[in-house]
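The complex is shown incomplete by one protein chain, all other protein chains being positioned as in the whole.
Chain nomenclature is as follows: A, B and C, assigned in order of appearance, with residue numbering initiated at 1 for each chain independently.
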Amino acid sequence: MDRGRLEAFSDGVIAVAITLLALNLAVAGPGHGSLLRQLGEHWPSFVAYVISFFVIGIVWVNHHGLVRNIAVVDRTLLFLNLMLLLFVVLIPFATATMATYLTSGDQDAHIATALYGVVLEGMAISFAAIFWWTLGEGRTHQPVPKEAQRTVWLQFSIGGVVYIVAIGIAFLSAPLALALIGLVALYYMFEQTPQRSRRS
Amino acid sequence: MDRGRLEAFSDGVIAVAITLLALNLAVAGPGHGSLLRQLGEHWPSFVAYVISFFVIGIVWVNHHGLVRNIAVVDRTLLFLNLMLLLFVVLIPFATATMATYLTSGDQDAHIATALYGVVLEGMAISFAAIFWWTLGEGRTHQPVPKEAQRTVWLQFSIGGVVYIVAIGIAFLSAPLALALIGLVALYYMFEQTPQRSRRS
Amino acid sequence: MDRGRLEAFSDGVIAVAITLLALNLAVAGPGHGSLLRQLGEHWPSFVAYVISFFVIGIVWVNHHGLVRNIAVVDRTLLFLNLMLLLFVVLIPFATATMATYLTSGDQDAHIATALYGVVLEGMAISFAAIFWWTLGEGRTHQPVPKEAQRTVWLQFSIGGVVYIVAIGIAFLSAPLALALIGLVALYYMFEQTPQRSRRS
Partner (left out) sequence: MDRGRLEAFSDGVIAVAITLLALNLAVAGPGHGSLLRQLGEHWPSFVAYVISFFVIGIVWVNHHGLVRNIAVVDRTLLFLNLMLLLFVVLIPFATATMATYLTSGDQDAHIATALYGVVLEGMAISFAAIFWWTLGEGRTHQPVPKEAQRTVWLQFSIGGVVYIVAIGIAFLSAPLALALIGLVALYYMFEQTPQRSRRS
């Protein structure tokens, strides 16, 4: 299997998943109060939409950075890539559930936000597993330099650790956990990623 | 990151978004009055479908025109492109909301149509930001000539200004605002765009 | 604009549209009678799914046949292609509406089936328009030979005429009109198409 079709399929799945995020924005329609109030009470959906849109967008950018250097596509990589996509496809579901319950004011808000964190954690671990796979001999066109490896592991750890922290915080304050996850997205948007560090 | 995958991912997102537009056309089914009457009362959905279909179609055409000349894909471009896609993905939601409320005959019709205008304005601003980015030195294969720049800015301004005007008009007459937005789509369909002016 | 991205975008839209066909198969779930009876009463949805799946599948095959010979992509072609896609994206909606009303036993069955025919007619006309466009001088790598032109026009006419006949028949017998449309799909599946005739 050549890398091109791995990228094309992953791009397709990520593109569909990112677009399905918007399905959850639909308002109930006439007869459910004024539209302005409906949109206002819907604010967690809009915040969640923006955060998850950039989370999935960053997955796409980083996936590209990880995969472009790959020389051999074997069964293990295909399996790890499917694992990653399995969690990416769960993001619209987890986002919708979290947004629906965020302002419920009871235990469910904690559970829903923790569920969102768990899906992101699964995604982060799958990413790290793919990176670990690329470190095997002869799997990439150019071996990843030791120093770059350290930087990349550090970056993956940040996501992996913060998502776990967010899962914990979700049980104290759901909005705080969501804010933390949003900050990680911002960090990944502006900071170095595998793609860049590999070049340096 | 090479340009090819940026185009492939954007094409994927735009293709899914344009197809999801049709989800809002579904009628309520038997037991909700004759089909003809249901389809008739549904006319705003069909008008909105056609307008939004061409709006997104033009986004795709112009996106291609903007991106094909790009030589370097950096973090800023990826971020601006995600911004653009974020608004494109909102179009089916904004279209459905607008169509649902267009004939409600109260304040909500104004709000829903203004919301539609706001999403299109966000899309137009993201487009202008991508064009602004391409003007940086060495970012395109061939520098965009001064005269072409003026034409393109003028074209972007038309969209950007008319959408703002439409947002204002939406509070006077929702159908008038929609007609104005439809006219902009027609204009972009038949007039020059970045793609062409760059060639001349 | 190069042909490649026109194909990629069209493929994307057609792929999403063909997949959305299955959304209409969902059964109501427990508490709505035995599953077997639900599936049984749902038969129009399954028949409609198979017919529309092959209708869209043939659109994809023939689109490819038409487009692969194209040398120049201009504004007119982009507009005609968007027209074609606009009707393709309507097929899942028209299919679902037709399947829902097919066995309603009243006037709505006729209307819903005629609507399905109208969408297919719009698709056929858009296809013919794209073919007409390719006949312009210098628009294809190799000019389409006169004889091949006649064959292709004949083929397009068959679809275009039969769909109109089906719209008429829909008002006498909805299932008969559907059967006729299914036969056209079978004909296109097994008979010559632009793609082939151009080669000979």
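Simple rule for what comes next: a residue touches a chain if its C-beta (ideal position, glycine included) is under 8 Å from a C-beta of that chain, and two chains touch if they have at least 3 such contacts.
Note that this is a predicted model, so its numbers are computed, not measured.
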{"item": "Touching residue (missing chain; options A:F46, A:F93, A:W153 or A:Y187)", "value": "A:F93"}
{"item": "Absent-chain interface as seen on chain A, which is shown", "value": "1-2, 5, 8-9, 12-13, 15-17, 20, 75, 78-79, 82, 85-86, 89-90, 92-93, 96-97, 100-101, 104, 107-108, 111-112, 115"}
{"item": "Residues of chain C in contact with the chain not shown", "value": "7-8, 11-12, 14-16, 18-23, 25-27, 29-30, 34-36, 39, 50, 53-54, 57, 60-61, 64-65, 68, 189-190, 195-196"}
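Keep in mind that, in the parts below, only the chains that are shown with their structure count from here on.
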{"item": "Numbering shared by both copies at the chain C-chain B contact, with half separating same from different", "value": "different"}
{"item": "Chain closest to the middle, measuring from C-alpha centroids that were averaged per chain", "value": "B"}
{"item": "Rounded Å distance, chain A centre to chain C centre (Cα mean)", "value": "37"}
{"item": "Mean-CA-position distance for chain C and chain B (Å)", "value": "26"}
{"item": "Touching two or more other chains - residues of chain B", "value": "8, 12, 15-16, 20"}
